[in-house]
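This report refers to the structure that appears directly beneath it.
Up next is chain A:
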Amino acid sequence: MVLIDELILQGVQMTGVLLLPPLLLGVTRKIKARLLRRRGASVFQPYRDLLRLLHKRPVMAENASWLFRAAPYLIFAFTWSAAVLVPTFATGLVLGRSADLVAIIALLAAARFVLALAGMDVGTSFGGIGSSREMMIAALAEPAMMMVVFTLALIAGSTQLFAIAAYMASSAVGLRVSLGLSFLALMIVALAENGRIPVDNPATHLELTMVHEAMVLEYSGRYLALIELASAMKLLLYVSLIGCIFLPWTLVPAAGGWGACILSFLFYIGKLTAAGAVLALFETSIAKMRVFRVPDFLNVALMMGLLATLLLFVSKGF
Partner candidate 1 sequence: MTFDAVSLVLIIPLAAAAVLAALPGYKTSSRFNILASFLTLAGAVDLVAHRPPLGSYFLVDDMNIVFIALNTFVGFTTSVFSASYIAHEIRTGRLTPGLLRFYHVFYQIMMFGMNLALVTNNIGLMWVAVELATLSTVLMVGIYRTPEAIEAAWKYFILGSVGIAFALFGTTLIYAAAQPVVGAGMNGMTWTTLLAHSSAFDPAIMNIAFIFLLMGYGTKAGLFPLHAWLPDAHAEGPTPVSAVLSGLLLNVALYAILRFKILFAANAHVIPPGPLMMVVGLATAVFASFMLYPRHDIKRMFAYSSIEHMGIITFAFGLGGAIANFAGLLQMVMHSLTKSAIFFSVGHISQAKGTQRMADIRGLTESYPLLGWGLVLGVVAIVGMPPLGVFMSEFLTISSAFARAPWLALPLVVALLAAFGAIMRHTHGMAFGAAQGEIRPSEASFIPVFIHLGIVFAAGVFIPAAVVVWFQHVAKMLG
Partner candidate 2 sequence: MGTLDFNIAHMLAGALMLASMTMLYQKRLFALINIYALQAVILALSVAWQAVLQHAAQLYITALIAFLFKALVIPYALHRIIVRLRIHREIETVIGTGPAMLAGMALTGLAMAVMLRATANVDLLAREDLAFALAVLLLGLMMMVTRRNAVSQIVGFLSLENGLILAAAGTQGMPFVVEISIAFSILVAFVVIGVFLFRIRERFDTVDLRALDAFRGERRLAEAFPATTACNEGDEMP
Partner candidate 3 sequence: MSIAALLCCVALFIALSLLSAAVNRLFNATIIIYCACFAIALVMLWGGVVHLLTHASDMTIVLPIGLPWTGAHFKLDALAAFFLVVVNLGAATASFYALGYGRHEEAPHRVLPFYPAFLAAMNLVVLANDAFTFLFSWELMSLASWALVMAHHREKENARAGYIYIVMASFGTLMLLLAFALLSGPGGHYVFSGMQGHVLTPLRAAVVLFLVLLGAGSKAGIYPLHVWLPLAHPAAPSHVSGLMSGVMTKVAVYGFIRIVFGLLGGTGEDGGMAVLALGGITAVMGVLYALLQHDLKKLLAYHTVENIGIIFIGLGLALVFQADGHAAFAALAFTAALFHVFNHSLFKSLLFFGAGAVQTATRTRDMERLGGLIHRMPQTAFVFLVGCAAISALPPFNGFASEWLTFQAIIQGPVLTHWGLKTLVPVAGAMLALAAALAAACFVKVYGIVFLGRPRTEPAKSAVETDRFSLATMSFLALLCLLAGIFPGVFTSGLTPAVHEMTGAQMPQHAIWLSLVPVSAVRSSYNGLFIFIFIVLAAGVAAFVARRFGGGAPRQAPAWDCGFPLDDPATQYTAGSFAQPIRRVFGGHLFRASARVEMPPPGSLAPARLIRELHDLAWEEIYKRIAARVLCIAERLNRFQVLSLRHYLSIVFFCLILLLMVLTLWF
């Protein structure tokens, strides 16, 4: 029964993207700690943190509105649905067909929209500063991301991720300058979107430099747990996305058989670990930027994305 298989795979994918993100976070932190010659917490520490947060009784600011309470669920829902749409180990799943890469970006934008609103709800300056900067960064990152999408759509003739992955896995691709450029652009966008160094420091709580943490400053308990999970899920999503586009060979089609699926899943775990390692390495070797250097950083991404599209016309001789 192909349909049942597909549904099961889809279920695995859904729970996978739900459960794996803290692990990715844990791995990254661990490696980072080791690189700094610290022992670091266990790779499972993020799970413990989340559970503890879940069980805690939340504290709400006196001025918080219904939006403040609803926001974490919405953020979580948007991020999860975006993450589910990205192929992790198997492609061509049921839900994967219902939206393309543009929709995934839009779902993330929706999550960010709600998060930024939540940041402004209580009426402190921290929330405002975080929301404001977050939206500025997003405004610059999104066009760059769209340029990447454009390049991919040009190369693969589709914006559906499963189709892109299939095309990239085929031998028709070859090595292209455009792909390299868009890879770099995507990396930059990923760093910016996930609030990693050099754009934002996920570990800081120094008010004037933070972006993401400033927005969630008022959250606690289960609400904070959901938001933290969502942001980890977003990191996972980007890793999966890069993996699915630029390392698509390990993906299996939905009807590929159980053995292949399990193998592919293991490969996926491998990809995650590798990504965590690379990220940790990168973050330890670079300093955070001033906020108003970030636009330049993102403009580089935009330029690379645009250049990738234009170079494509030259190389492909449209």
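Quick note on the criterion: a residue touches a chain if its C-beta (ideal position, glycine included) is under 8 Å from a C-beta of that chain, and two chains touch if they have at least 3 such contacts; residues count from 1.
Per the selection procedure, all candidates are chains of the complex that A comes from, given by their letters.
Keep in mind it's a predicted model, so treat the numbers as computed, not measured.
This complex places one of the candidates 1, 2 or 3 in contact with chain A: number 3. Residue ranges of chain A in contact with candidate 3, taken from their complex: 54-63, 65-67, 69, 72-74, 76-78, 80-81, 84, 95, 97-100, 102-103, 106-107, 109-110, 112-113, 116-117, 119-129, 131-133, 135-136, 138-143, 145-147, 149-150, 153-154, 157-160, 163, 207, 217-218, 221-223, 225-226, 291-292, 295, 302, 305-306, 309-310, 313, 318.
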